[in-house]
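What follows is a short report on a single structure.
As you look at this complex, bear in mind that one protein chain is not there, while each of the others sits in place.
Every chain is named by a letter (A, B and C) in the order it is written, and numbering of its residues begins at 1.
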Amino acid sequence: MSKETHSVWARRLDHAWMILAGLTIVSVVAAMLSPPGQRTSLLSVVVALVASFIKARQVLDHFLDLRRAGSGWQGLFNGLLLTVLGTCLALYLAALSR
Amino acid sequence: MKYESQKVALYYFAGALGLFVAQVLFGVILGTIVVAPNTLSELLPFNIARMIHTNALIVWLLMGFFGCAYYLIPEESETELHSPKLAILQFWLFLIGAAAAVVGYLFRIHEGREFLEQPLWIKLAIVVVALMFLYNVTMTVLKGRKTAITNVLLLGLWGIAVFFLFSLYNPSNLILDKVFWWWVVHLWVEGVWELVMAAVLAFLMIKMTGVDREVVEKWLYVIIGLALFSGILGTGHHYYWIGMPAYWQWIGSVFSTLEVAPFFAMVVFTFMMVWKGGRTHPNKAALLWSLGCSVFAFFGAGVWGFLHTLAPINYVTHGTQVTAAHGHLAFYGAYVMLNIAMFTYAMPNLLKREPYNQVLNMWGFWVTSSGVTFMTFALTFAGVVQTHLQRVMGMGFMEVQDALGLFYWMRLGAGVATLVGVVLIVWSLAVPGGKRAGAAIAQPAE
Amino acid sequence: MSENGEGGWGALSELPGNPLMWVLILSELLVFGALLVGFAAVRLLHPQMVLAGQSALSIPLGGLNTLILVTSGWLAAHAVRLRSTGDIGGSRRRLAGAGALGLAFLVVKGFEYADKAAQGLGIETDTFWTLFYLTTGFHAAHVVMGIIILAIVGWKNTTENLETGAAFWHMVDLVWLILFPLVYLLR
């Protein structure tokens, strides 16, 4: 805990929580615009995935404090997240065109 | 060797090596029967020879593990063995039990479940032998220094005994029979045996490379963590087609893919330690076996296991020669080589000699490894062709087998080479050459 | 071996908490990642089956559980922070709050499962439901495990233990943040 004061640390955590809660609500609302039984719009799919990535980064950077880990770890977690989310998006788009 | 009681390991090493030769000899007989089916068909049918081949393998590997433990535990615990006499009695009981089982098999006395063919009374005798062993080593560990290596080794050895108890359960429902049969077979070779393997490799690394115990023990925890976090639910890859619910296809595919990770970590571990250690241990043959063990285990258990572990692939390869290929390379790499590494390291110390017959021993390494590798490739090709003809084209089993003749001849040749290599290994270990070590006995790194 | 950093854990020592916990966390992320990609592949093969299954899921309940988990993770992160200032009481209260929200997550999950079971939707109904129950059920098992871990590190509350326990809890959180959109929202 070298340079950061505890109040800054606390504010950082609260800030992360607000982003997490806000993005959750946004993606839920976006998904609920389409009635059940039908496909959601592509926009809300993109919103859900981008929100998911940002939320994951918030948890990793602030709750888990991975900001301090080396660039190797940063790259590994980003790679893992983008691989999973990207592959799922690609497969989703492929399913759309069927 | 620092403790007199470590000498009991010699009994086990000798017994294991004897059974090793028998196991490979029966393998060659089986390979011969496959290409010339009328061989011995009245006297020694395939099924009897096969149960001797597989049981001899299991018994000698276990006997080797017992020997490894008897060598390793006093040295790690820094105390004499609780009871050397009990250890010797246990050895004879185990050897006589194994011999009785084999004689029984020749007279068609067996229980007829694959790998667990031993009659009930032999199974119970095995339990008694295991309890004698566990009592002896646990008491030793409890009175001495406790290290991560003895801790993990003991956990593995207790696990072996606990999961063996499932061999006593044989329900009349074939599905349930298979489900719990795998609790012995899978949770042994892809579970608790890996603990024994990692512990023994860690011990060898400490002794031969001079790397700090601290570092080795941390690697040990990483490896066994990866092994059991993946291996327990990895059992699911045996539950695909035996009447279990379909969800096992997902569980088995995902977790058994991860089973490659601990084997990969073991390769990185052994090579890192040898490289970092930078110390040239006089027993080069033992070092070669240790490195070979992690590499061959990675290919045999890891890569060849992964090749057919995903459910959609296993759907067509299950029960073909692909499985046989994986089985041979995995057992050789993970457990045969582990035992030989330990025997090669320990025997000169036990006999109070400089490392001996190193060149011959290393010839044994290369000849045997080449034999098993070639055998694996032959069986893999056979398996792929079999999968295509039988599972895709729908040709009949025997018709397909006739088409695989060339591969089976190649396998037999590889088997003969393996037998030659094994004889070289046993000879190099059992017939000490060179001078007796005087005061300058090879000191372990620690 | 000094070049290996803190006592030979290598790169793992850069991460907060115990290195072996990170071995577990990384294994888990790979497992869930593989299951979720598998789920997307099933959608490609059987789009109608997946659409029908997803339409039976309740997005509000899933969203509620997401809010519960991120709030719980936020409390756990504060617990670690307060422990490092020496405020043990405040740390323990936040940890208890995090655990209680974990229980709330399980209650909501329980309602969801009961509702699906009442509709006759079980793990063997079809591949969608197999994957739904496997991924969410395996995740819920981690929530149970996480609550136990939070209780243990609240009791043996050294800073390193708290970091270790919180790391596991954040992993459970993280998995849900990826699982929720992929299973519930990408319809």
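The rule we apply is simple: a contact is a pair of C-beta atoms (placed from the backbone, for glycine too) under 8 Å apart; a residue touches a chain by one contact, two chains touch by 3 or more.
The criterion applied here is as follows: contacts and distances are computed from a predicted model.
> From the names "Na+/H+ antiporter subunit D", "Glutathione import ATP-binding protein GsiA", "Cytochrome c" or "Phosphoribosylformylglycinamidine synthase subunit PurS", which one matches the UniProt record for the unseen chain?
"Cytochrome c"
> Which of the displayed chains are touched by the chain that has been omitted?
Across all of the complex, the chain we cannot see touches B, C.
> Which residue, B:17, B:87 or B:233, contacts the hidden chain when the whole complex is considered?
Reading the full complex, the residue touching the unseen chain is B:233.
> I need the residue numbers on chain C that touch the omitted chain, in ascending order.
Touch set of chain C with respect to the missing chain: 7, 9, 18-21, 24, 123-124, 138, 141, 145, 149, 158-161, 164.
> Of the residues in chain B, which ones touch the absent chain?
That gives, for chain B, the contact residues 34, 36-38, 41-42, 45-48, 50-51, 108, 110-114, 117, 148, 151, 170, 172-179, 214, 217-218, 221, 224-225, 228-229, 232-233, 235-236, 239-249, 251, 315-316, 318-321, 323-324, 390-398, 401.
Here, only the chains that are shown with their structure count from here on.
> Taking each chain's centre as its mean C-alpha position, how far apart are chain B and chain C in Å?
Distance between chain centres, rounded to whole Å: 37 Å.
> Suppose each chain is reduced to the average of its Cα coordinates; what separation in Å results between chain A and chain C?
14
> When you check chain C against every other chain, which residues touch at least two of them?
30
> Tell me, which residues of chain B touch at least two other chains?
none
> Across the complex, what residues on chain C touch chain B?
Within the complex, chain C contacts chain B at residues 1, 4, 7-9, 12, 19-20, 23-24, 27, 30-31, 34-35, 38, 123-124, 127, 130-131, 133-134.
> Given the complex with chain A, which residues does chain C contribute to the contact?
It comes out as residues 11, 14-16, 29-30, 33, 36-37, 39-41, 43-44, 47, 51-52, 55-56, 59-60, 62-63, 66-67, 70-71, 73-74, 76-78, 81, 84-85, 166-167, 170, 173-174, 177-178, 180-182, 184-187.
> In their complex, what parts of chain B are in touch with chain C?
211-212, 214-215, 218-219, 221-222, 225-226, 229-230, 245-247, 250-251, 253-255, 257-258, 261, 276
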